[in-house]
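Omission of a single protein chain aside, the complex is shown with its protein chains in their original locations.
Showing chain A:
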Amino acid sequence: MDIRTIIAGVFLGIGGFFIIVTAIGIVRFPDFYSRLHPAGKADTIGQALVLIALMIYEGFSLISVKLMIIVIFIFIASPTATHAVAQAAYLKGVVPWKKKKKDKK
């Protein structure tokens, strides 16, 4: 087996781990805002790692450059979408969940 295939496999594994963590987090966290945290971000790095694994597997070619562009685009688009959703909820007046009764602003 090629060494490059092994490295790509390791990256795919870590990326898949982060995406699973994202899914568990969305189910476990208590309210809307905190669910955005795993949804918007562990997701970003999961996808980035999967695409980097594909880039390593492919080697340096036009396809890996395109994959790089996709990674960059995800890194710009994902926080924008998260922010848009969070801001919409905030303007609509969704109250954040609090653990204890302490008002910290």
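The working rule: a residue touches a chain if its C-beta (ideal position, glycine included) is under 8 Å from a C-beta of that chain, and two chains touch if they have at least 3 such contacts; residues count from 1.
The definition used in the following text is that contacts and distances are computed from a predicted model.
J.: The chain dropped from view, which UniProt name applies: "Na(+)/H(+) antiporter subunit E1", "Outer membrane protein beta-barrel domain-containing protein", "Transglutaminase superfamily protein" or "ABC transporter permease"?
T.: Going by UniProt, the chain not displayed is called "Na(+)/H(+) antiporter subunit E1".
J.: Taking the full complex into account, what residues of chain A touch the chain not shown?
T.: Residues of chain A in contact with the hidden chain: 17-18, 21, 24-25, 28-31, 33-34, 36-38, 40-42, 44-45, 62, 65-66, 69, 75-76, 78-80, 82-83, 86-87, 89-90, 96-100, 104-105.
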